[in-house]
Each structure stands twice: as C-alpha cells, then as structure tokens.
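Note that this complex is displayed minus one protein chain, with the remaining chains in position.
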C-alpha cells in the first residue's frame, strides 16, 4: 500500500463544506503546498481548526483571504487583519478557544474521550454556555472533543510507512491533529525508507496519504 | 544543579506512608534498583500506583511480598499470586482500574485537568459510585486524576540535564508518571552529556533526581 | 480434535476476518496464535497495548531482546516500519477507534454481545488489564475461545459473571461454530463440519438464529 499521492490527487479529495484541521503555529509547521492546493481548488464553506488565523499570505490565512472559510476555530487571530475584518462583517464565524483547551479538545477527539474538565476560562467569557463543576474544591469547565474530516500536517521526515517526525518547533499541533480526523494528509519535506522506531512522533497508522514537497 | 544522587541518598528520601508511582509494564521498564532500595529501607504503608502487581521477585511485586504496601492501584495482578493472597486476607487494598483509564488518570493529574469522561467501564463494576454522563449520545464515566508523592522511572538514556529516553517497550507508563508526582527519580541505564532535543521523551524539567544504575 | 488442534482451528478461522492494512490487537493466549495464519501477502499491523505497533515473529533463542516485550511481558520482535510509544498514546489509539479488530478470549459471552473475562468473584481476580478499553474502543471485537469449558456452556442469554463490557462483541469464533451478534441476538453463520447443528445448539446456552447459516469457510 503506497501512501504517496500527487498534489493533483490530493485536490481530488477536496470538496465544499469540509472540516479541516491544519497543523502549525503562526504558520510554522503548516503544510503550505497543501494550503496552496486548496486555494487553487477554490472549494468553499470550509471549517478550519487551527491554532491561529495565520497571516494574510501565509498558513490558513490564505484560505481566509480567498473567502473559502465559513468558520474558524482558533485561539489567536491577531496577526491576520483580514480575519478580524471578515469576523466584523459577519462573513466569517470565529470560535475563539484558549490554546491549551484547543489542543486538549483535539486530543480528546482523537482519543475516544467524551470531554474533560479544565480550570482554564473559569470566570471569563469562555465559560458561557458550559457546565461548571467543582472537583476537589476547584472549579472546572467541561470542554468537548473536536474531530474533523481531514487533518493536514507538515512532516519534516516521513518514511514510506507513514511514520512521521516534526523537527524543532514545527511539531506543535501536528501530532495531535493526526489522531483526530477521518483522513490524514502529510506534506513531507524529506521522504525516507525508515525511521528509528524509538523516535517517531506520529505512528504510521495515523497517516493516510503522503504528498512529497516540491522543492 | 547536579541532579545525580547516590542510591543511599535516594533512601534518605523514603518514609512510611508515601504514595509512589512506579513505571513499567509487567516489570519491563521498572527501576529495579530503586525498588530494591525501598525493600532495604523497609518503609511501610506505601500506596503504589503501577500498571500491575509485577511478579513476586520482580518489579513492585517485591514490595508487596515484603508487606510494605498498604494500597495498590493497578489494572492487573494476575502474575503475582501474593497480591491476590494479601487482597483476600484483607492485608492489601487493591483498586483495579482499566489500563487506559489508569494511564489517563495519571496524565490528568500531571496536566492540571479536573477529570475526564471515558466510555471504558460503562455497564461494569467499574462504574460503581461514579457519575455517568451522556455526551453526543454516548454514555461516559467521569474518572478523576491521580497524583503521587514520588514517581520512580527507568530511563535507558538520561542526560546531565535530566532529559530522558526510554528505549523500545520500556517506555510504557514512565513518561506520563514523570508529570504527575511531587518528586521524580529516574534510574539511568546510560548517563550522557546531551540528547538531541527532537527525540527526548521526558523533558528535563520533570526530573528531580538521577540515580545511575549499578551494572 | 485435541486441545492444540482446537486452538489452531479457531486461530485459523479468526485470521479469515482480517483485511489488508488492518490494525489488530491479539489478546494473550489463543488469540496470539492468529498471527501464525496471516497470509504472507497481507499486511496486518499488530498492536501491543504496552506500547508498540508492528509485532513480529517470536524471537529465536539467540534473538531475545528483553527490552522488546508484549503486553504479557514476554519477549517479542518488531517488524520493519514498526513504532514504539507510551501507554497514553497506546490507549489513545485503542479508545480512539484506531484499532480495526480486537481478538480476545472470554469466560462468558452473551446474546447481547456482552462479555466477562476479568474476574470470578471469590476465586480469581487477575484484573481487567487493557481488555475493557480494547473491547470498547476497537471497531470490531472477535471472541476467540473454546465453545465450552469442560462440557459446560460459555455462551449465555446473559452473562452471570461481572462484565468486561456491555454489548461490544461483534463475533464469536469457537471450534464448533461462528456466531455473529446482532441487535436481536446471536446468529449462527457457520458450523465446523465435524459437528452437527444439534451438537452446537446443545453446547450453547443462548438461542441461536440459524437464518444466516452457510457452509463453513
């Protein structure tokens, strides 16, 4: 089972209305060539789950600038003025989630858990509409899992089985998103035969398709 | 700040009534020399949190055989007949926890979460006394965090900063336990200057003391 | 069939339920033998809940590496492309629905797909280990076991022993028959030619619907 597909084949998977998790933190560790392919495909009404809104010309910001995004679930949008503008005009729905809660909700979705209690957000707007429970004398918010149709990852080294590593600070949301989507695509900077089984960040079973980066 | 201490210094930390997490799975990945030191110290009334009861002559089983354990929180005791015997006679309290719930409760304790909902255990004895909540149409049990005074780990490679790797299947409960105890001790098979920052399993900030293994 | 033939028969029949690319967890004991019957042209990713995917063949006497073990603590090997991880990741894989098939034994199974495997109160309390998570989280749960215990049934309308999980079993494979669990009970789908339908029914303490019965594979 060869997991390697072309960027054109990746485009064939795309359609309107998909929910897509995109790895990266301020567009560091984001698979830019997959994002570019989505821009070219021009599919619409996407729900994007990402740490942030990227920049106008970088990361998921390119999808926002191209009006392909219906809803963004992220923790920070400050570096992409277009996101704030579209939110203000009602063209883009944005759900702001604390970063630690965001990554934990994704892990929750990938790990088969129904929800978790976090102290983050207590006493703030984040608690609106959520159950508050006191456990061991501390107030916690109930937060629920996130799951998506696709996850798009950026791997610095990917082996032919799909085992993936993310070097340095490229890692961020990538390995957790790998667990929480129906189909997982990784843009591979380097494609190798095998990785030492002790140091793999994402086991191959999570990776459905590998797209080799065009240098 | 040199984190290396002697096995005698480790013994000075021990006292009656401690709660101690011990890494390992059927005693694979368990710091046997630290266990031996506890046996020699003969401290009593310990609460041990471990995947299993080990064997009579291996892993935490040695502490049970030496009557040092008041309570064991584990998922499996079948390979240590002494554990079953002491449970039957009322000399050892055993809380049996599904393995996935056990590791998640420890992670929960180390990660500052108040609890989580898992589908594991629904409709079984495990649900007794626990809150059941239906989320998105599925029944879940509320499970609560575990935390301990000490965690005892077995590292195959530990650097001078405390960064730790666990090779092959030695890893198991070790890295998660590193996050969930007040003081963390690691028995180091190999002690090195530095580990590549991309492949560290436990960041140094979690490790308080390193005990070099006596070969 | 003697004991070994029975085990081999069951393990071989279970192997026919696996598909190329499946992630599979095989329980300790009989289920482990299923690995011996996987066709060589098929890639099955064997998971071990203590922390690896890619279980290989049993090591030769001189190949034993005490750092590579299965969930029973026994030495094993890892295939090319295999990967090690911690128990948190391992049970994330299991509970998160990333295991396609779990094969395990049981003390009792019932017509509702519930199973009992971890405790005989007052007699034997090994603990549930990872079994509760495995049967709840895996996409398909196959019970592989002898049909009876010293002639007494192990398949009931309702389990009498404390459950490992409620309504999670999809299929029961024994030396006598293959049964599928549906909403309205157990369906007998195959009978080993060495046994008659009457023998299977007599050895089973649950009603068996025979409307889906076909030739054994």
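Which chain is which? They are A, B and C, in the order written, and residues in each are numbered from 1.
Criterion: a residue touches a chain if its C-beta (ideal position, glycine included) is under 8 Å from a C-beta of that chain, and two chains touch if they have at least 3 such contacts.
Quick caveat, the model's predicted, so the values are computed rather than measured.
The absent chain, not drawn in this view, touches the displayed chains A, B throughout the complex.
Only one of the listed residues, A:19, A:68, A:120 or A:163, touches the absent chain: A:120. Across B:19, B:51, B:120 or B:163, the residue that sits in touch with the chain not pictured is B:163. Residue in contact with the omitted chain (choice from A:76, A:147 or A:204): A:76. Set against the missing chain, the residues A:10, A:150 or A:173 yield one that touches it, A:173.
Where chain B meets the missing chain, the touching residues are 1, 107, 110-113, 159-161, 163, 179-180, 194, 197-198, 200, 203-206.
One chain is missing from the display, and on chain A it is touched by residues 25-28, 51-52, 74-79, 84, 87, 96, 98-101, 103-104, 107, 118-126, 156, 166-176, 201.
Criterion: only the chains that are shown with their structure count from here on.
Among the remaining chains, those touching chain B and also chain C are A. Taking each chain's centre as the mean of its CA atoms, A is the chain most distant from chain C. Separation between the centroids of chain B and chain C, computed from CA atoms only, is 29 Å.
One finds 35 Å separating the Cα centroids of chain A and chain C. Measuring from the averaged C-alpha position of chain A to that of chain B gives a distance of 32 Å. For chain A, the set of residues that touch two or more other chains comprises 111-113, 197-198. Multi-chain contact residues of chain C, defined as those touching 2 or more other chains: 52, 78, 84-85, 91, 94-95, 137.
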